[in-house]
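Note that one protein chain is taken out, while the other chains of the complex remain in position.
Our next item is chain A:
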Amino acid sequence: MSAQAFNDPVAVAAPAPSSSGWRVLRSAITDPLGALGLSLVLLIVLGALLADFSPYLPSKMAMPARFAPPSFEHLLGADHLGRDLFTRVLHGARIALGVALVATGISLVGGLILGMAAGYGPRWLDSVLLLVFDALRSFPTVMLALALVTLTGPSLYAVVAVVVIATLPGYGRVIRAQTMALKSAEFVLAARALGASAPRILLVDVMPNLIGPLLILVSMDIPVVITIEAGMSFLGLGVRPPTPSWGTILNDGYSFIRESPWPAIAGGLPIVIATLGFTFLGEALRDRFDPRLRKDG
């Protein structure tokens, strides 16, 4: 084996996960449930992208249309202020996906750094970080949201903070376990023998092997994130009205549930579609890609 190959141990010992990414996705959608999941996810993404093409504005009131039932004019009906619910749902998709993207990104980076530090660093650091992860996980999520928002006031930042605190320990633990397993892998030992520094080993040798399992974990966590955002906005702890979030739409619908069922139905529907879509897709991906990640087995 040439010295060049030794310098790039990833190429020797571990196939880069990204090259097989498309193949995994393609094989995941041969599973009918995975295909259904992907279509639902695409539906939500498309809705978020095309929201501006709706003939209505999400906050434009039109009292004559108050509580209009679904029709060709208003696909999901209109709410108590005559606002078109379909348009609001489309704009809500932007908030839901935006929060999911940003918060999961932060959580992932944080989890990577802390998890690799725990898995590769000294023992005491590992113990301390594990305790911190466990302590963060010991808050029921909604309780954490209630406590935090009392101090900060409701905002999108509060939602992102709650999501990060709720999901980071999970990523951290998985990354820690994987790092520990890789720590004694031959290509890591080889890199260490060649005198590579710890940051270099972690970044160049360990991290590429973490990305695959992580992405699957992320796709399974997105429904959780969407639920947290919608749930907090529903309670008035997240996005504030009149900004359309699925949670605020659902809350408006709840307030007027005796006047008309349509706003409540319209608020819940996208949440159901999004959570089911991402869950089915995530399950299919996981089954194809890494059965070891099964939480129940």
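Following the convention adopted for this analysis, a residue touches a chain if its C-beta (ideal position, glycine included) is under 8 Å from a C-beta of that chain, and two chains touch if they have at least 3 such contacts; residues count from 1.
Operating definition for what follows: contacts and distances are computed from a predicted model.
Missing chain, UniProt name from the options "ABC transporter permease", "Cobalamin-binding protein", "tRNA-specific 2-thiouridylase MnmA" or "Hydrogenase-4 component E": "ABC transporter permease".
Considering the full assembly, A:146 is the residue among A:45, A:81, A:146 or A:211 that touches the omitted chain. Of the candidate positions A:109, A:135 or A:194, contact with the hidden chain is made by A:135. Among A:78, A:230 or A:285, the one in contact with the hidden chain is A:230.
Contact with the chain that does not appear here is found for just one residue of A:95, A:218 or A:271, A:271. In the full complex, the hidden chain is touched by chain A at residues 33, 131-132, 134-136, 138-144, 146-153, 223, 227, 230-231, 234-235, 250, 253-254, 257-258, 261, 264-265, 267-268, 271-272, 275-276, 278-280, 283, 294, 296-297.
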